[in-house]
Structure formats: structure tokens, C-alpha cells
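Omission of a single protein chain aside, the complex is shown with its protein chains in their original locations.
Read from first to last, the chains carry the letters A, B and C; within each, the first residue is number 1.
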Amino acid sequence: MQQQSYSWVPLFPERASSFAWEVDALYFYLVAISVFFTVLIVATIFYFAIRYREKEKFKSGAEIHGSLLLETTWTAIPFVIAMTIFLGGAIVYYNQYRPPKDAMEIYVVGKQWMWKMQHPTGQREINELHVPVNTKIKLIMTTEDVLHDFYIPAFRTKADVVPGRYTTLWFEATKPGKYHLYCAEYCGLNHSGMGGWIYVMEKEDYERWLAGNVSNQTPAEAGKELFEAKLGCASCHQQNDQGRGPTLVGLFGKEVKLANGQKVIANEEYIRNSILNPQGQIVEGYQPIMPTFKGQVTEEQLVALVAYIKSLGTQPQSNTMTASN
Amino acid sequence: MENIKATETKEVKVNYLNNGYSIWSWLFTKDHKRIAIMYLISISIFFLIGGLYAAAIRLELLTPQSDLFETGTYNKIFTHHGIMMVFFFLIPAIPATLGNFMIPIMIGAKDLAFPRINLLSLYLYWLGGIITLWALLQGGVDTGWTFYTPYSTTFSNSYVVAAGLGIFINGFSSILTGLNFIVTIHTMRAPGMTWFRLPLFVWAHYATSLVMILGTPVVAITILLVAVERIARIGIFDPAIGGDPILFQHLFWFYSHPAVYIMILPSMGVISELIANFSRKRIFGYEFIAFSSIAIAVFGFLVWGHHMFVSGQSIYAGLVFSFLTMVVAVPSAIKVFNWTATLYKGQVSYDTPMLYALGFIGLFLIGGLTGLFLGSIGLNVHLTDTYFVVAHFHYVMVGGTVLGYLGGLHYWWPKMTGKMYSEFWGKISAMLVFVGFNLTFFPQFILGYMGMPRRYAAYPPELQVLNIFSTAGASVLGVGLVLPVIYLTLSLIVGKKAPANPWLLPGLEWRTSSPPPTENFEETPVVTWEAYEFSEDNGLDIEKAKRELVTA
Amino acid sequence: MADTHKHHHQPGLQHQFENMEQQQESATIGMWMFLVQEIMFFGGLFTAYLVFRSRYPMAFAAGSNHLDAFLGGLNTLVLIVSSFTMALTVYYAQKSNRTMQVVMILLTMFFGSVFLGVKVIEYSDKYNHGLIPVTGWNKKTPVSAEKAELGSFVGTKVSAEEATHGKESAHTGGDKTSHDGHHEKPYYNPTGDFQWNYGGEDLVMMAKQAGYLTEAEKIGYFDPITKEFDPNRFRDKVRIFYWIYFAMTGLHALHMVVGLIIMSWLLFKAIQGTFSADYYSPVEISGLYWHFVDIVWIFLFPLLYLLGRHFLHGGGH
Partner (left out) sequence: MADKKHKHHHEEHLHIGIPGYFLVFVALVIGTIVTYLVALRDLDWLFPGANTLVALSIAFTKMSLVVLYFMHVRWQSNLIWLTALGGFFWLAIMFAFTMQDYLTRSVIGK
């Protein structure tokens, strides 16, 4: 698996899209303005404060009422500077928000609390997006429930997804690597877990990935990754019963009581069914809210998931809320 | 004159505090000063509650995992923090306490124009506060203080309706306060107190009141619509039934952007007082400061869309709002420059209030300048909904408003209570607040640019170091803020008796006794001097005031 | 000290004021500030109206066609009369004429009550026809065999035949015969749902042909897959109209009730002979409130009852 890419500048985000430098340039322009004014004002205050400190108790200061010249100056200069800031912002924004015509289109659907993507060639991903480098990519986005926001700091871009509407976002990644994907619009319980990764790949790698290349992990390892990050199972199934779904720790081989009174043994078939057709067997005491993953997980991934759930045994699971990989 | 001499000789003067001790004499009072004191106590309680929630937020964010609280709990915590701080602390903070107490005195009136409405607004505040607190205790709200739809109308499983009702009621408290101020400032000024002799604190409140009257009803009706939409499952915000969530954002920010000026303008008023008075000279560019308040209030209504740059509003609207946001920053800049210029050739002294005032300028400057980052639409796309925003608004709200509020509170404390607080502890806590504040929130700018989204209970581990700084800073800040609660309270018991005019200042409020009598002045004053008049023309009996200062 | 209290001899002068003029001026400005607040309070709803009407004019036209414009107009007149009597109340207070003052207050209250009475009739009519946009708040009719057969094609599941039946009547049914150009179907509403069973397809088709559909309507009324007119989607938009209708008129009615309470108090005071040429500011500012409520209605009437009516009456579009 790819490692997360960090910027070589400390405390500065990786810069990996074609317009990231524009945003950074604007940022540094504003930093410069801010430093200038802060130093100017603070230095002046310090100078005056020391120079004109009270020399004699209750003596009055000088009789100065104001100066039209000064007022005009310090109205006009900030106004002009502010206009340059506006213009800079407008230009950057205009470039960011007008998607090019020839872009590759990827569909994104937000849902409490996962991202579902679909490539033009039909591949689906959850909470992960693989994209080729140096290619214009346009995301066409909506959501099934509440507002979310698709945010990739390394690309310096984000956009809300709005129910009942399509919004768009585009970028051209410039550097292969692995970058954070966040949900930046508050969307309820697991808002902070609604993230994932963007993988920017060399074009050949991307082709290979599309063709179905998988990494050489053990099924349980692959399953853990699917469970915790890619499919977002962990957003409902936690290591205790506090989540919205039952904990899966120690599930395998256990007798499960269903809502309709039946009892079943949790074997491979049961787990598989629970993932593909969750409404078929509802566990007692839970709402039938688990979405079906039919069509979203490959058979290979199913195997991996089952292997992972088996491996959970009875030991406590590592903290699944960590956003680490 | 006769009157003053007569009362001077008496042992204990009748003042607004000692002319009745029963609980009813407080609960049914129509005296703006007593109402202000009750407000002061109430907002302090809400501030402490909000502060406890802040402490919880910072503790949770010490580690990248959400280990201290469940994510759901964390969501409620920051929501409660925001609601308490914004609606029940910061918005009433200065107007309802310092403003309520000082405006009638500063313009030479006996009371506000509608004392009963003033009391009503206190009761509405309490009622709203209790309902909201009840909602929070019952199970809380987890929508964020912005109540975005359709999460708040359809998906959230928490006490949105009750909290909304509380905020709705509280809104009317704010409207009535604004109404009262406007009428009072128009009709109740003492003879000779022309518009351009008004202290800038009064001008600032006039502007604030305009915003309260014009903006608050809109958020009230909006919250009402959200509540009905939840109860009746119909509405205009939820797209699942044909509604439009962006409309909610328009209506909400139509109020809530101007509301940030409700928060900052009164504080700017305080700062104008402090800077001029502690430099012992006329404020530089009086008219410009006065009119810039009005300009902020008016233009502040035209920029709300800058909270919605990535929401899916039209690009054209985004550009217009970005443009106007830049315009509205200019009046604030004018104020900052004028305050700085006021120090020039002054006689600057550094009592506690002045320390807060200087701290305000520095922090508001940074907060305001980072507002420009956010207002610049291209940059906003990257920064919105990250900690950069969190840092920005704490710089303006805590670094700006809270510091201004504390400065004003210390400044008028002798007048309000008749007691002097400990100058030593005052200075210590002012320093702690300043240092702690910067340590808490400066790292958040960097976190924000690195992309840490707000309202996150868990965050990537590479961001932990800066979060630790932030939490450490918050503890220093917490100490700095709890200290005043302690030494100010203590001053009531052990504090020295305050003279009528402890700083030898010309304002009307310093020409009546400390604490003032119920009718504020022994006789209606006649004003013949300009605001911040330190020359001989100000009619102040300096020798007498100095004598008092020595004997006290 | 003593002389600050001397003004208290003047009746009705409150302690914080120097003189009556100041007090009266304060009251007037205060009331105006309050009214500005009211404008913005209603303004939120007007904005919502504006946004949705500009997007879905046809659904709004259809919705407003099922309000009773005659009653609405009547109520407008009633309110105008009450405003007139209110103005006279102030006039007679200024003339210190107690009897006429009382008469005018009574008349004002009478017309105010008539207004509310008419409102009750209208609301109950909406209740009976399933036009209250809240599930379960409408009249419930049990499923009866023959009614179920006719069926309403909106809001409930209907069989294929019923659906075609409904459509046929929509195409062939007499556009000119029914009084407003809509096709009313028997009321059948077991759950008390919002039940918009007056079609709307022909209206939308008409507008479509004339090229009047807005962008939002082109998406909003049609099934995304079949591209056919979808009555359920249309109903959702009409429901928004009704929600806005109830929110606005309800809030307005609430203001009328408050107005009546204020008037009762005024009546009480007037009978006592409190008001005269020297002291009538309570009458005056109550009047300001009353007139303001009237103004709100002056706008609500055309916006809710009338706009879009011509689509059906003018024959064309």
C-alpha cells in the first residue's frame, strides 16, 4: 500500500493539484499583508505607549481632534488593498470552479457516513478514490441524506454536496501519492469518521488498478482495511455495543438472536448474508439501517471481510475510531 | 450644587444598591442598573457553562482518537458550547450589562425609555435560557450552533425543537433591548447632549441596536420554521419533500453574519472609551469612528453569503458577497487606525482596563485580517470549515469581544459596585488571558491551513502536536478568565470604597456618585462640553474629585 | 431631590421622562421600531415565498386556485373597514370624544373578529378537503368500497386501472365545466394526509407548451427516468405553497388575536375616560400596530389568493 504523502515543509500541507500553488500564492500574499499591518500597528502602539506614557498623574494629553488627510489615506489604502485581495480570490476561484470540458467524470455520492464513488468504467469504491496523475478529473456529486462536503486539503479544494442536487468539483492531481479525504460539512454522529484517501497514481498504475490488480495482503489484513476504512463498517460496528450496529467482536460461531425470534449460528454464510442482504436477518434490538453492500463489494472482498470478522475472535479490537491507516 | 453638598455630608448615600434589599426589590425592579446587574450575573453563569464545554472540547482534542467522549457526545459538546457562548453569553454580554447600566447615565437620563420592557427582556432572556438549558440537560442538541438543514430538521435525533424555542425567545430579549436603546438615545438625551457629544460607546450601541432590530426577527422566524418542520414533518428546508436547504442558510446568515457585529460593535465602543480616557485626550477622528459603526452595521447586512461560498450558491452571488466582504472590512480598519493615532501625544496610563484595550487591538487585528483570508473567495474554498475559521472567530470573539467586555467591566466596576478591585490581580489576569489566548488559538490557524476540518472528534495523528499546544493554552486562558471572577467577587467584600471619579475622567457617568443613585443624577445634568473633553472647559470640579480620590 | 418628582403630578407621566412630549415621542418611535422588527419577522416568510414562487409558479398557481379568493377579498375589505374605524378611534381620542371613541373601538373589534371568523371558515374548508399540509391533520375518511374504486390518484397507492382512469379524465374532462378548471376527485383520505387531488397536469402541459416552465419546474414536476409528469412531485410543490399559506396567514391571524387583546385593554381604558386630547398616545400606537397588521394582509391577499389565477381564467396560459 502507498504511504501517506507529507509536505517537506513542516506544518504545511502537501501541494498536489494544478491550482494548489495559486491558492498558496494568494495565501502568502495575505500573510504578507497581515504581517505588514500587524507589525505596523503593534510597533506604533508600542512606540506611542512608551513615548507618551503618563508622566504626571492626571495631566491631560494634547488637544488633537483628527486629520482629514490621514483619515482619507487610511481609508483609501486599505480599500485598494482589499480590492486586490478580492480580485486575487476571484481569479483563483474562477479557475477552480469552472470544470474543463474534457475532464474524466467520476460520480460521488455522500451518505451518512461514507463516500461512494463510481468510475466512468464502472468500478466502485468506498471512502477511497484512485485517480491518475496529470489528468483533469471532474466529480459530480450528490448525497442521499444530509449535507456533506468533499474536501482534499492537498488539492486545496472542496465543495458541499447537497441533497436533491448535483454539485461539481474538479482538480488535476500533479503528484502521485496518498492524500487525506475529509467530510468538511458537519453531518452528524460520525462526521469525523467520514473520511478516506485519495490515491494519485501514475497513469499506467491506474490502468493496472482499474484492471483489478490487488495488493498482496492476507485476506484478513485486506478485510481489516476494508472494514475500518474503505467500506466504513467501523462507523457502525465498534469494539463495544455503543455503535449503531452490534459489535462484531467474538461474533463468529456465536448464536445470534434475530428480531423475528429465530436463532442462528453466525457462520460464514450468515456473515456473507448480513453484508449482502442485511434486511434479511435483523439482529434483535437493532434497527434495520445497515445499507446493503451488494454490488459494492467484490467476492474477493467478501472473502476478506469474512476472514477479518473471523479473526476478531474474542479479543478486543483496536480502537476503530482512529483516523489513522 | 446645593443638593450635592447636602448629600455629601450624609454618612450613607442612598444609591441604587441600598434602597431595598428584598428579593422582590430586585425581581420587580424597573431600574436599568439593577437589571444590568442581574444580567451580569446571568451571563457570567452562561459563560462558565460555555467555558466548561470549551474545556471538554480541548481535552478531547488532546489525542487524535475520540477517546474521552463518544463522537456523538463530542458533537453535542461543541454545539452546546457554541449555543451558550453565542446566544446566551456574547450577544447580550456588553449591551445588556454595560450598555444597560451605562447608556442612560452617559446621556444624562434617569432610565431607559421603557423600563418595564427592559425588565421583560431580562425575563425573556431567563426563560429562553432555562428552556435551552433544559434541552441541553435532557439530552442535548447535536446540530452545531448553525442548525443546518436537513440535518436539523430531519436527521438529528436530539432536542432541536426545545433548544430552538429557547433561542427564539432569547431573540426577542435582544430585539427589545435594541428597541429600548434606540428610543432612549433618540429621546432621552440630557440638555446639551447633542449627537456629536455622545460618547462613542453610545454610538456603538446605537449601531448594534439597529442590527438587533433588523436581523434578529429573521433568525427567530427561521428557527421557528425549523421547529415546525421537525414537528409536522413538512416544510421548506428538507429537499426530500421538495424544500431547499440553501434557503435556510440564506435566512440564517442574514441574521448571523450581522450578529457578529452585534458582538463586536459594543466592544469597539468600550475600546473607544478606554483608549481615549486612558490617554487622557480627545479621541482621534471622532466622527469617523462614530460613522464607521453605522457603516459596519449597515454594510454588515450585505455580506452574509461569505459563509456559503462552497454551499452551492451561484458563483455570481459568491463573487458579489466576496466583494462586499472586503468593503465592510474597511470601516473596521478605520477604527483601528484611529485608536492607534489617539495614543499619539497622550498621557497614557496602564491600568487594567487599558491593558485589555491594547490586547484587544492586537487580537482583533489578527482576527479581522484572517477574516480577509476567509472573505477572499478563492482562499475560502480551502479554508472554510477548517480550524482556520475556528481560529478566526475566536480571535474576533474572544480576543475581540471578550477582552473588550473584560476591559469595560474593570473600567466601570467601581462605578457599578462602589468598590475598587485589586489592580495587581487585574494585571496578572490580563496577561494570562493574552498569553493563554494566543497559545490556544494561534496554532489553530496552522492546523486549519493544513486542512484539519472543524467539528471533528477524531483527527489524523500528524496533527496532534499543534492540538496539544492549543489545549495547553486553553488551560492558561481558563485560569486567566477564572481569576477575575474571584478577585472581582472578593472586591465586593474587601475592596476599597470607590470614589465618584476614580480615574478623574470627564464623562457624565463619572459625575454622579459611585454607585449612582436610583435616578442616576441628583439633578438633570446640562452638557456643555464635547466627548472626551480633558481641557478646562469640561466643567469638572477637578479639585473636589482629587480630594475624594485621596480620602477614599 | 424633591423637585425631580414634581412632574409626577401630571397624569400618565412616567418617572423616567421629563415631560409628556418626550414620553409620547418615545412611544411613537418605539412602536415604529417594533413595526420594523415585525416587517423583518414576516420578511423571512416573504423571502421563502419569493424563492419558491419564482421556482414553481405553476404549483403555486394551482395551489392558490384552491383558496377561496372571494372570501379572501371579503376579508381584505373587512380589514380595511376596521382600519378605517381604527383611524377614527384615534381621531375621536384626539377630539376627547369618549362615546365615539368607545363606539369606534367596538366596531374595530367587531370587524377584527369577523376577519378571524372568516379565517376559521377557510381553515376548516381546507381541513375538509385535505389541504392542510401535515399528515394526520386533515379530515380522515375511512376506506369505503365505492369511493376507493374511484380513487384519488395522489397520495395513496392506486391500481393501474385507477391510474389510467384518473389520467383519462384529466385529458377529456371538461376544462371549462369545473369552476376553476381543475378536476376534482372524490375525497378519500384514510390517513388524513395532505391530499392534492386536483390534477395539475393540464396546467403544467399548458405552461410547457407556452414555454413558461422555469428551470426548476422542468426538473421538479417530472419523473427523472420516464420524463413524464409525476403528480406526486407536483403535489410536493403544492404542499410547499400550502405550508407557506398556513405559516403566513397563521402568523397574521396570531397578530390579529394580539391586536384584539390590545383593543380590549384600550376599550377598558377608553370607557374609564383615560384618553383625551392631552393624552392619547396609547390609542395612537395601538392604531399603528393595527394598521400594520392590515398592511401585511394587503400583501398576503394578492400574493396568496390571486397571483396565477389568470392562468386558469384567462383560458390561455
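Assorted remarks:
Note that in this section a residue touches a chain if its C-beta (ideal position, glycine included) is under 8 Å from a C-beta of that chain, and two chains touch if they have at least 3 such contacts.
The shown structure was predicted, so the numbers you read here are calculated from the model rather than taken from an experiment.
Note that of B:Ser22, B:Ser314 or B:Thr551, the residue touching the chain absent from this view is B:Ser314. Note that of B:Leu40, B:Ile175, B:Val218 or B:Leu540, the residue touching the chain absent from this view is B:Val218. Of the options B:Lys33, B:His250 or B:His307, the residue whose C-beta touches the omitted chain is B:His250.
Considering the whole complex, the residue from C:Ala59, C:Leu88 or C:Met109 that touches the absent chain is C:Leu88.
Residues of chain B in contact with the chain left out of this view: 186-192, 214, 218, 246-247, 250, 254, 301-302, 304-305, 313-317, 320. One chain of the complex is left out; on chain C, the residues touching it are 18, 21-22, 25, 28-29, 32-33, 35-36, 39-40, 43, 46-47, 50-51, 54-55, 69, 73, 76-77, 80-81, 83-84, 86-88, 90-91, 94-95, 212, 215, 277, 284, 287-288, 291-292, 294-295, 298-299, 301-302, 305-307, 309-311, 313-317.
Methods note: only the chains that are shown with their structure count from here on.
The greater number of contacting C-beta pairs, out of the two interfaces B-C and A-B, is seen for A-B. Each chain gets one centre point, the mean of its Cα atoms, and the points for chain B and chain C are 38 Å apart.
In chain A, there is no position where the chain touches two or more neighbouring chains simultaneously.
Under the contact definition stated at the top, not a single residue of chain B touches 2 or more other chains. Here chain B touches chain C in the complex through residues 3, 109-115, 175, 178-180, 182-184, 186-188, 213-218, 220-222, 225, 228, 232-236, 241-244, 247, 250-251, 519, 522-524, going by the rule given at the top. Considering their complex, residues 6, 11-13, 22-23, 26-27, 30, 33-34, 37-38, 41-42, 44-45, 48-49, 52-56, 58-67, 70-71, 74-75, 78-79, 82-83, 85-86, 88-97, 112, 145-147, 149, 151, 153-154, 156-160, 162-165, 167, 180, 182-193, 242, 319, 321-324 of chain A touch chain B. Within the complex, the chain B residues that touch chain A are 64-67, 70-72, 74-75, 142-144, 148, 150-151, 154-156, 239-240, 245-246, 279-282, 284-288, 309-312, 315, 318-319, 322-323, 326-327, 329-330, 333-334, 336-338, 340-341, 343-350, 358, 361-362, 365-366, 369-370, 372-373, 375-382, 384-386, 446, 449-451, 453-462, 466, 504, 534-535, 542, 546.
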